[in-house]
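Now for chain A:
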Amino acid sequence: MLTLLAATPLVGALLVTLLPRGDAAAQRRAKYVAFAVSIVALGLSLGLLAGYDVESGGYQFTVQEDWIGQLGAHYALGVNGIGLTLILLTSILTPIVILASFNDVLPGRRSANSYFAWMLVLEGLALGVFAATDVFLFYVLFEATLVPIYFLIGSYGGEGRQRAAVKFFIYNLLGGLLMLASVVGLYVVSRDAGEPSYLLSDLMALDIDGTTEKLLFVGFFAAFAIKAPLWPLHTWLPDAAKSATPGTSVLMVSVIDKVGTFGMIRWCLEIFPNASEWASPVVMVLAVISIVYGALAAIGSDDIRRLIAYTSVSHFGFIILGIFAFTTTSTAGSVLYMFNHGLSTAALFLVTGVMIARRGSASIGAFGGVQKIAPVLSGVLLVAGLSSLSLPGLAPFVSEFMVLAGTFTRSIPLATIATLGIVLAALYILIMYQRTMTGPLQPQSAVVTDLDAREVGALAPTLVLIIGLGFFPQPLLDVINPAADRVVERVGVGDPPPETGVAPPSDDDHEGGH
Partner candidate 1 sequence: MSSLLPSVDLLSVDRPPIPAPELDYLLLSPLLVVAAAALIGVLVEAFCPRGPRFVVQTALAGVGALAALVLSVVVYTELDVVEGAVRGIGETTGDGSVVIDGPGVITWMMLAVFGLLGIALFADRKLEGGLSSFTGRAADAPGSADEAEAQRRGVEHTEVFPLAMFALLGMMLFATSNDLLTMFVALEILSLPLYLLCGLARRRRLLSQEAAMKYFLLGAFSSVFFLYGAALAYGYAGTFSLAGIEAAVVGRSGDDALLLAAVALMAVGLLFKIGAVPFHAWTPDVYQGAPTPVTAFMSAGTKAAAFIALMRVLFVSFGGVAWDWRPALWVVAAITMVVGSLIAIAQSDVKRMLAYSSVAHAGFLLVGVSGAFGGNEGGNDITSVSSVLFYLTVYGLASIGAFAVVMLVRDAGGEATHVSRWAGLGRDQPLLAGSFAIFMLSFAGIPLTGGFIGKWGVFAAAWSGGYWPLVVIGVVTSAIAAFFYVRMIVVMFFTDAEEGGPTVAVGGVATTVVIVLAAVGTVALGVLPGPALDLVQHAGAFVR
Partner candidate 2 sequence: MNEYLALSMILFTIGAVGVLVRRNAIIVFMCVELMLNATNLALVSFSRQHGNLDGQLAAFFVMVVAAAEVVVGLAIIVSIHRARRSVSVDDAHLLNL
Partner candidate 3 sequence: MTTFWIVAPLIVLASLGLLFARKAVHAALGLAVVMIGLAVLYAVQDAPFLFAVQIIVYTGAIMMLFLFVVMLVGVDSGVSLRETLSGQKVAAAVVGIGFGLLLVLGVAQLSLGPVTGLAEANQHGNVYGLAELMFGPFVLAFQFTAALLVTAVLGAMVLAHRERLTPRSSQAELAAQRLRDYAESGKHPGNPPTPGVFARHNAVDSPALLPDGSPAPGSVPDSLVDRGQVLDVTTDDVDDVHRQIGRRGEGEDEK
């Protein structure tokens, strides 16, 4: 099932590549095929969700085949609640991105076939990454995702794309290679303990010597921190986002960067619980710095795409903070945050992408009063923006609050500083909105026409999900909670009990009204 899911986009990519190229009709056909493939993948992952037994939790749909026996590498897939959430995110966002990217203007006379093929490749690899339960397989796919993004930025992006692509690649590769060192070390550790194996389950059973564990942890964490991205390793992101097409940015920030935070939970916490605990003070401080720094830098940005990138730095700070607070609430909140951030950032990138494409400039100053001529666009931007600033009632709020509340039980000062992020978030979103959408219509932004039906169609699902999950996040949380529980249990810090006990809210209270 998982194999089929991951293979679908990859096969689709091949198909799209092989389709005839050239004239507009051929390009259109390629787009439709790509979209159809991504819809099929979405269907499959919904099937996955339907088939997932929430009650029993744990890893399901597991597949395990020997791959490279000598290395202890397996072709092992499986999803738990966390992986499932991110798989859903990936397969929801891809069709949206493809649909939204239909009319992207590609530089030179590059063909749409490869553009969409790369997107599908990226989707396939991302699905694989989230499903991998073998470190080696994960690593391979993790690194392999660099290639499609590299091409998506470098080949199809805007100004400065080559530089940004190289920077992206080298930066992330550096992280990946540090992780490689740890992956290698893990092999040695596991081999010395008996048969080499990269299976998550086998690695969890290992008793790793303290220093070694820290060493290995650092390698993994470095890769994920760059990917996530965590301050001060984030500087590749604004450039990459600035030069990429909106669709690429969405896939990169909303999906692939999640691999970083996902990896922290799946690998750092699960395999190196002691080292994770050892590192958590530093990581949490860095995360808080990310939150505030990213928000401030976003406020100071003039380029809309850089701004969104910085907001993501800030949001990723929250996610990482939640993960390393080691409470069920914050961990589950972080996972939910990954999903929500994916949605809201996707909406932001896509809607600003439309603006930027029509205006031909990404500078905030190049807009003004757009609301007057493009009310729908402006409304979508506002909702997306509000979700980014975690307005209650929109999806990210719940997750952000869970993260903060969980963190608060761990460290009051850090949680307090992190909370500053919500004020700053209001600033960066509203300043951007104010300067682009409100005020008298600037003549130069009169070219920005309102969203057309296709664009609305692409964006509507994200908005519906953002609002829906704002009020009804519990179904998703039900999927996430058991996995989050297990992770926290694994780290072994445990949820701190309330300082002052209250009579535990009895069931009567909950169902009182009904």
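Per the selection procedure, all candidates are chains of the complex that A comes from, given by their letters.
Quick note on the criterion: a contact is a pair of C-beta atoms (placed from the backbone, for glycine too) under 8 Å apart; a residue touches a chain by one contact, two chains touch by 3 or more; residues count from 1.
Everything numeric here is computed off the predicted structure, so don't read it as measured data.
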Open item on the list: Considering only the touch criterion given at the top, point me to the candidate in 1, 2 or 3 that touches chain A in this complex.
Closed with: 1
- [ ] Please give the residue numbers of chain A that touch candidate 1 in the complex, ascending.
- [x] 67-71, 108, 110, 139-144, 146-147, 150-151, 154-155, 161-162, 165-166, 169-170, 173-174, 177-178, 180-181, 183-185, 187-188, 191-192, 195-196, 215
